[in-house]
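Removed from the display is one protein chain of the complex; every other protein chain stays in position.
Letters A, B and C mark the chains in the order given here, with residues in each chain numbered from 1 onward.
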Amino acid sequence: MNGAAVISYDDVVAWITAFAASVRDQKDYLTALDSAIGDADHGINMDRGFQAAVPKLAGLPNRDIGAALKSVGMTLVSTVGGASGPLYGTFFLQMGAATAGREAISLDELVAGIDAGIAGIQRLGKAEPGDKTMLDALLPARDALREAAASGASLGDALARTVGAAEQGMVATTPLVARKGRASYLGERSAGHQDPGATSSYLLLKAAADAWSGATAAS
Amino acid sequence: MNGAAVISYDDVVAWITAFAASVRDQKDYLTALDSAIGDADHGINMDRGFQAAVPKLAGLPNRDIGAALKSVGMTLVSTVGGASGPLYGTFFLQMGAATAGREAISLDELVAGIDAGIAGIQRLGKAEPGDKTMLDALLPARDALREAAASGASLGDALARTVGAAEQGMVATTPLVARKGRASYLGERSAGHQDPGATSSYLLLKAAADAWSGATAAS
Amino acid sequence: MKKLINTPEHAVDEELAGMVAAHGDLIKVIAPNVVVRKDAPRQGKVGVISGGGSGHEPMHGGYVGLGMLDAACPGAVFTSPVPDQMLEATKAVNGGAGVLHIVKNYTGDIMNFELAAELARAEGIDVASVVIADDVAVKDSLYTAGRRGVGGTVLAEKIVGAAAEAGADLKTVTALCQKVQDNVRSMGMALTSCTVPAAGKPTFELGDDEMEIGIGIHGEPGRTRMKLATADEITEMLATPILDDLPFKSGDSVLAFVNGMGGTPLMELYIVFNKLAQILKGRGIGIGRSFVGNYITSLEMAGCSITLLRLDDELTRLWDAPVRTPALRWGI
Partner (left out) sequence: MKKLINTPEHAVDEELAGMVAAHGDLIKVIAPNVVVRKDAPRQGKVGVISGGGSGHEPMHGGYVGLGMLDAACPGAVFTSPVPDQMLEATKAVNGGAGVLHIVKNYTGDIMNFELAAELARAEGIDVASVVIADDVAVKDSLYTAGRRGVGGTVLAEKIVGAAAEAGADLKTVTALCQKVQDNVRSMGMALTSCTVPAAGKPTFELGDDEMEIGIGIHGEPGRTRMKLATADEITEMLATPILDDLPFKSGDSVLAFVNGMGGTPLMELYIVFNKLAQILKGRGIGIGRSFVGNYITSLEMAGCSITLLRLDDELTRLWDAPVRTPALRWGI
């Protein structure tokens, strides 16, 4: 159990900001992955969304983590389009709903928030593990985070394990034959390529680990 | 003066046949020249015309040089299109008119026939020497042939000088700025490229020299 | 990347501004990337809207006007539009008789339209949706994203638009759209890739002697890459799976649609049509209507697609009905 507040409002903003920077940095790489099995826009899509989402955070009236995450979700839904817009949008909307009104959250609450976000993606996209989607990075990452939290790991430790699991899940999408999303049109030809959405999901968790290495609430 | 019949009906057929073979051989080269300053079809055009013209010669009722040349001219007009179709067509039609009813012709008659053909090209195309057209090979060639004939040269000798003049004229088109035909649209940019029509005209005279090296009527 | 654009970021905006400059008598842009028929909303008329990524022009913006779409929502290039656009469009064209969303079967399009439909319903607008999924290059399975929506979409928009123009109600228009979907099949191929402006380089690389068969309209690689074949062979490769799928039968009459992907000249499309006509004749299938041109494209991709729609009197009559849009016009 990890009930102490370890992640502050500022940490959450730092996470989103770090992820936006990472997406900008990896934009061409994500698009190149999407060229191989999709339509060459994943990096462009994610970048458009997060370039719009970050500035809005500065204008929020109070230090409500849930409101910040909802704002990100709304902006993604309204600016990204494609499959990733509604899916990532829902992730942040649901995570925001789970953390509504909080100025800081515990590791357990982080687990619950991410879990709610992922459940939203699953409801909307109806993908299963192994379908070669972002879920193949997100699900093992969530499980690793939950276990780490349950075993009393520190935030840093828990995030390190989470990122490791996300990376493994991301890499493991390569041999898969896609059954959801645009890559599924390729049938067998989709095997041998890493899924772009799983890659951006890995980067999302990596951004948390990087942003929270000196998390303010924990110190 | 060269009044003895030196070129037979068979020689004329051999000339046309040799030129058709030469055009086929140089088709890509002529088209490449036309790519640089035109529309990349001169070799294709000439080949289409002569592939159609040669078979028709076999079906002619009598050994009339004029009729054979007219047949070639008609076929060119009806199958080539572009600028070269009417121009080469007229050349052969007019040369045919000048040699109508003859089964063999003298060197002087050859000069007169070619002169009539060239006059036809000039009437139709209204080009002047130096405009960077086929005339820049044909006119000096005709002059050389006429002088050779006047000086009593043998057929072989006369043709050698003719081909030499045509070749010089052809090469001399390279620095010219085109004032007629499609190359004229290029303005100054047409300089530095050899004219495709002058090149096919050189090949036409070269084919005569090659075909008539052992001219039947002369032997 | 060689394109007549200023910057990738502004390409779609400037395109739409150009469309309004050219066709301001037919269309207006009421919000970013929401193209609406000039005289919308029309009281008592069912609104018909569609949308999808840009890069498929003239689809969909070119089909807004009398007798076809009431609004179109173009997204970024090859990216499904966002729900805000469809919500805006739905409100703008609602004349009290409800609105039909014609949605191409892509995960993104489906989800974004669904979100918009929910929001519109929450505002009291009657919204129905039909999903077009006509691409036989993709296996139709419950366990995948299913077939893509391609050329059949254009035919559905024309036919459904004619019915809505004539006053049919939402239920009728929806059923008609489903009828088009049930009777239409397509397949496409590419000779070259296309280049998404913001990506700056070709989506895929094809050898000089290669082609992709079963391509989508977003530069997605096809089902198979193979050696370049003749137009006749390619036409066979596209027509056979289409004909076998529905299946189309001897005695059927079809609307035969040969579509260019954007970079293929009309000459080549007619060469394909020539062979397609022979194939149909060989199977005893009549060509009731013909449609040849670049109507649903993939930027500058070279290639083509074939779409066949089984016709009956109703579909034929609605196809022939007057239409006046930037890209499609007849009878008026």
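Operating definition for what follows: contacts are C-beta pairs under 8 Å (C-beta built on N, C-alpha and C of every residue); 3 or more make two chains touch, one makes a residue touch a chain.
This one's a predicted model, so the numbers in the text were calculated from it and none came from an experiment.
A.B. asks: The chain left out here touches which displayed chains?
C.D. replies: Result for the missing chain's touching partners among shown chains: B, C.
A.B. asks: From the list C:Phe113, C:Phe248 or C:Phe273, pick the residue that touches the absent chain.
C.D. replies: Answer from the full complex: C:Phe273 touches the omitted chain.
A.B. asks: Give the residue, chosen from B:Val13, B:Ala53, B:Ala68 or B:Ala83, that touches the chain omitted from the document.
C.D. replies: Hidden-chain contact among the options goes to B:Ala83.
A.B. asks: One chain is left out of this view; which of C:Gly44, C:Gly96, C:Gly167 or C:Gly331 touches it in the full complex?
C.D. replies: Of all options in C:Gly44, C:Gly96, C:Gly167 or C:Gly331, contact with the hidden chain holds for C:Gly331.
A.B. asks: Need a quick check: the contact residues on chain C for the chain that isn't drawn.
C.D. replies: Against the missing chain, chain C presents residues 2-7, 11-12, 14-19, 21-23, 54-55, 57-58, 62, 191-192, 208, 211, 228, 230-232, 234, 256, 258, 262-275, 277, 287, 290, 292, 294, 297, 299-300, 302-304, 324, 326-327, 329-332.
A.B. asks: Touching the absent chain: which residues on chain B qualify?
C.D. replies: So the residues of chain B touching the missing chain come out as 31, 35-41, 44-45, 48, 77-87, 124-125, 178-182, 184-187, 189.
Just so it is clear, only the chains that are shown with their structure count from here on.
A.B. asks: Can you list every chain that touches chain A and also touches chain B?
C.D. replies: none
A.B. asks: So how far apart, in whole Å, are chain A and chain B when each is placed at the average of its C-alpha atoms?
C.D. replies: 76
A.B. asks: So the centre of each chain is just the mean of its C-alpha atoms; given that, what is the distance between chain A and chain C in Å?
C.D. replies: 33
A.B. asks: Express in whole angstrom the distance between the two chain centres, defined as the mean CA positions of chain B and chain C.
C.D. replies: 55
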